[in-house]
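Heads up, the thing below is written out as structure tokens.
Every protein chain but one is kept in place in this view of the complex.
Showing chain A:
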Amino acid sequence: MSILVVAEHRDGDLRDVSFELLTAGVELASTLGDELHVAIINGDVDRFAAELNSEGVSAIHTIDHGDEFNHDVYCQIVSALCDRIDPSYVITPNSVNGLDYVPAVAQGLDLPLITNVVDVEHDGRLRATREMYGGKVETSVGTEAETALLMLRPGEWPTTHEPGDATVVSHEIEVDRDAVRSTVTGFDAVAADGIDISEAEFIVSIGRGIEDEDNLKLIEHLVDMTGGTLAASRPIVDNDWLPAHRQVGQSGKTVTPTVYLAIGISGAVQHVAGMKDSDIIVAINNDSNAPILDIADYAIVDDLFDVVPELIRECGGEPPGV
């Protein structure tokens, strides 16, 4: 049997998650004594094959049906490839595009699917670790099935870049155009109004804890006093309290400032993905169990509406009446 990893790329580059899947694939293949295969669909397949040709990979399958991702094409090709090479486990990214095709492959092939996986073990049966209830609980989900699809959460495995000597096989796979029910027509970047939070040295970032749009002026005052750059977690942008280019996290910007001051941000994994590499992380949160405290370097567990006015005074200002 073999393990099959399906790589992901966008706009001419392999995404980091592809190299993380390789690491997970090498680990699982060596536990099981299986071969590791990698599939690359669309784009500059030969260059991608060379980049993914890593130690521990036996074969790389390339299928060229266009430049970018289309879920109908991916679904058909991955399904056909599974028929051809008969893998035991198929390892895919729990990315936005992964969510757009992998469940359809599982449905079409009638295979078990485990999504949002953060760890994988095999002790006679597959055991996948995944989170529930906003990360408050970790569950271990097992399956006796000999074939299953796994979607791995980005950022959980290190990347692999050790050169290897895999065989590269180019496949011709017919795509049934009648079953292609979608067309990708273009891409758009979120408008930025000349502000790029990823360039900032000091970020003051707010989350759900701010409670009300009117309370933003307290934080804006702190930003004015300190010369920081205002950013936010997803709920603030979803509420239209701040524009999308201020959003830090998986679907927003990735930032690496000298200081990231997280105010009233619980620290959901999607947010942490966008700021964990900041030099110094400071959290102000009234919940002593907030996940942000696990990655913070400094923390104040207290009410932000008590601490932020004091911080403004410390910086020589007078807090607005909130």
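By definition in this document, contacts are C-beta pairs under 8 Å (C-beta built on N, C-alpha and C of every residue); 3 or more make two chains touch, one makes a residue touch a chain; residues count from 1.
FYI, contacts and distances are computed from a predicted model.
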Could you tell me which of "Protein-export membrane protein SecD", "ABC transporter permease", "Electron transfer flavoprotein subunit beta/FixA family protein" or "A-type ATP synthase subunit A" is the UniProt name of the chain missing from the displayed complex? "Electron transfer flavoprotein subunit beta/FixA family protein"
With the missing chain put back, one of A:108, A:158 or A:320 would touch it. Which one? A:108
Mind listing the chain A residues that contact the chain we can't see here? 10, 69, 71, 75, 94-97, 99-104, 106-108, 110, 112-116, 127, 130-145, 148, 154, 179, 181-190, 201-202, 226-228, 234-235, 237-240, 244-245, 247, 250-254, 257-259, 261, 279-280, 282-284, 287, 289, 293-303, 306-311, 313-316
